[in-house]
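For this view, one protein chain was removed and the others were kept in their places.
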Amino acid sequence: MEIIMIIAVGVIFSVATYMLLTKSLLRVILGVMLLSHGAHLLFLTMSGLKQGAPPLLGEEAASYSDPLPQALILTAIVISFGVTAFLLVLAYRTYKVHQTDDLEKLRGTADE
Amino acid sequence: MSLLHLVVLAPFLLAILIPFLYKKFRHIHTGWFVLGLPLVLFIYFLTFLPEISGGGAVQETVPWIPSLGIDFTVFVDGLGLLFALLITGIGTLVVLYSIYYIANKKDEPLNNFYVYLLMFMGAMLGVVLSDNLMVVYVFWETTSLASMLLIGYWFHKERSRYGAQKSMLITVFGGFSMLAGFTLLYVMTETFSIREIIAQTDVIASHELFLPAMLLILLGAFTKSAQFPFHIWLPDAMEAPTPVSAYLHSATMVKAGIYLVARMTPVFGGEPQWFWLLSGFGIFTLLWGSVSAVRQKDLKAILAFSTISQLGMIMTLLGLGSAAVHFDLANGETLYTTAILAAVFHLINHATFKGSLFMVVGIVDHETGTRDIRNLGGLMTLMPITATAALIGTFSMAGLPPFNGFLSKEMFFTGVLNATTLDLFNMQTWGLIFPVIAWIASIFTFAYCMIMFFKTFTGKHQPEKLKKQAHEAPMGMLIGPVILASLVVVFGLFPNVLSYSIIEPVMRSILPSLVSDGGEFYVNIYHWHGPNTELMMTIGVVIFGSLVYLNLKRWQEAAFFLKERDPLNWLYDNSLVWLIDGATWVNDLQLTGRLRDYMAYMFVFFAGFMAWGLFYFDAIAIDLENTAPISTYIFVLVAVLILATISIPFINHRITAIIVVGVIGFLLALLFVVFRAPDLALTQLLVETVMVVMFLLVFYHLPELKKESFKPTMKISNLAISIAVGVFASLTALSAHAFSYENPVDAISNYFIENAYTLAGGNNMVNVILVDFRGLDTLLEVLVLAIAALGIVVLVKYTAKGRENL
């Protein structure tokens, strides 16, 4: 299970990297989103899969899955939500101001 | 925190108040608020004289960073007290002078000037009164900073900015190397306290780091004290207002290097490298400065080069005198300590006559509007008091009796002559160069002194070349130079008022190993030694110097005299240009302005770093056994996830792309459910929902995705980078997974599992961790969210108006 998950994460990372290296601002943002998805999944995988009940004491199980990575991932999801929203609006403004989303055309000049 | 600490920090404290006082009392010249402080401090330091003269020292300590051995220890001994008196005494006169010199004009914010000046005063006191090398360093750099700000006070002038930058670059460079030298001293002795370092001199002398530490510290001293070849900043520093030049660039700051050398003499003295470096660079600076001064046309430039040459002279004396450390007590004591005596005496004399000369030049500049000796002349009748002060100052500098300059010049000759009799450091062969160079330099010194005085105050008055109607300066401006000029006369006639009150304690600080307990140096200063070599040399200087001056007309057309700027400036200016060109080149190479390139740097490093870790530690491992069982359901889920991910780069339709990325998010939520993370699943679902709404809103405005039109090579490198990142990330994860079973560790979350209910009263561990155990993380996280949201509002609603391209 873990191995398949890790491979899936590798694929997500590759695609995310490829998207980040493209010229279109929108693709870059999608790449950022994918990258954070991959990171969350990797984190969860590395904490061990299916090794106990959900981390709710009400379950009264003998063992629980590790709650700490889950808390961290939850934080990470919310943070990446904020960051992605900001990036998105940044792209939106950039397009409105410069009428292009091509990063090649958005290059600054040397004396800027 | 003792009174002494407060005294050192007082200028800084007053500096904080100055802007408010300036705002509140616009019509009163801000200088009046400042004037009291140096005066009070001067009187306060005078009260130390009896104790210090008796051979005592005062020390007060406040721990600053005790774990690093850095304490703010104020240590007052002869050397520190002499400098403190110079700083506060001349400081008082300079502040008084500046009140009349710098007008209370609108475009020249006075508060800046006095804040910088006070900052300098406090920092300089800190340098000379601190015992801890790190504290000395901090204050040392603060003086460089204050000097830079003061040189650039008239920042609208291009020359001012140039001079300020130059002094900053050179002195801060020296300061840095001095810091390195201090650190090496710490490595050798494990203390930053000068007192304790001096106690371990024998450890240092035999240590292999002795030479590097010495060179680095000397670099700091030489840059600060404008020794060849670092002297080039001082002439350009003359762009500062004249009170600043009088204060920082002749009397105090440039002597910080002298101070440092004197302070370090017990540590490094008695070694041939120290002896030769100091006396060699010093004597060459003396010659170079005096020769350069002769060809200057600007009065302040003459003074600048003269300061350089006089500093070189003091440096030489300290170098020659350091040989005395080599000898035991009482053995040839007076013979070689004369050099140190001369250095200390000349230090005081130089401060008096050079301070008064700077002020005189300031007056001339202020009242006539020019400092060019070609336009000046005949001012003696118009400005009699100024002319008298100038006469005393220049004649003292030239080494003529009965002024104090004569006495120290004679002692200087005695010092260099004594040095020729030294029986160590190869002085038998090379010793003769010192008296010869000293004599030649003195001829030029005599010549420029005469030029300064006679070209300005005698000859034909040329009112048509002056910008203003020349007349005598106001009273307040004359007080400073008159007091200093009187001191020149007093010290010239009664030099022994200084000898046991201050010079002897200073010599004790510089040569502590040469006085036994209860003993003291013999420092009586005489006017008349009989017709000895020194007197002959002085007479020769006067004769040849007069010849040089009288024949000046004939030489003035020579190419040598037409070039006023120091040839070394060429090196400085060009290396600055090369530096900037080089930096631009590297910058252009690396910063292309393409996001793709920056991303590529990061990812290549990331992949490379992981690969290095994996191969270097031979860490690749795959554990096929300790894995959770695969169910078909999850298998299908993951397969869909992978397929959806791979399809994304091929989508050229924006809505489709958003939806596919959304699908991946929802698949992730499903996986969270399967992997027993209900909170995550809920959060992911909701975030994804809100996100899709947001994406659709924004994408409505954005253009359709275009097919990527990269060059094939670029495409291949992008592909290679992406695949490398994916592969190495996976490999790292796999290996980490395998190793976590080989070397199991206790999960820290056991604590949370056990205590979630008992300590926090909640059953949902994830939530308990978020709001209780790790509450601060969560608080900061929502803070990040809030900042992002406000950023978005600002981006959208408050766009800059009136700018181009917007």
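In order of appearance the chains are A and B, and numbering begins at 1 in each one.
Throughout what follows, a residue touches a chain if its C-beta (ideal position, glycine included) is under 8 Å from a C-beta of that chain, and two chains touch if they have at least 3 such contacts.
FYI, contacts and distances are computed from a predicted model.
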item	value
Among "Multicomponent Na+:H+ antiporter subunit B", "Sugar ABC transporter permease", "Peptide/nickel transport system ATP-binding protein" or "Acyl carrier protein", the UniProt name of the subunit that does not appear here	"Multicomponent Na+:H+ antiporter subunit B"
Full-complex contact with the absent chain, from B:Thr381, B:Asn587 or B:Thr689	B:Thr689
Which of A:Met1, A:Leu42, A:Leu56 or A:Leu103 contacts the chain that the document leaves out	A:Leu56
Given B:Pro66, B:Pro531, B:Pro712 or B:Gly761, the one touching the chain that is not displayed	B:Gly761
Which residue of A:Ile29, A:Leu72 or A:Val89 touches the chain not shown here	A:Val89
Chain A residues touching the omitted chain (full complex)	54, 56-58, 74, 78, 82, 85, 89, 92, 96
Chain not shown, touching residues in chain B	678-679, 682-683, 686-687, 689-690, 693-694, 697-698, 760-764, 767-768, 770-772, 775-776, 778-779, 782-783, 785-786, 788-790, 792-793, 796-797, 799
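The rule we apply is simple: only the chains that are shown with their structure count from here on.
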item	value
CA centroid of chain A to CA centroid of chain B, Å	46
Contact footprint of chain A on chain B as seen in their complex	588, 592-596, 599-600, 603, 622, 624, 627-630, 634-635, 638, 641-642, 645-646, 648-649, 654, 657-658, 661, 664-665, 668, 671-672, 675-680, 683-684, 687, 690-691, 694-695, 698-699, 701-703, 705-706, 708-710, 718-719, 721-723, 725-727, 729-730, 733-734, 736-737, 740, 747-749, 752-753, 756-757, 763-766, 769-770, 774, 777-778, 781, 784-785, 788-789, 791-792, 795-796, 799, 805-806
For the chain A and chain B complex, residues of the former touching the latter	1-15, 17-24, 26-28, 30, 33-34, 37, 40-42, 44-46, 49-58, 64-71, 73-75, 77-79, 81-86, 88-93, 95-98, 100-104, 107-110
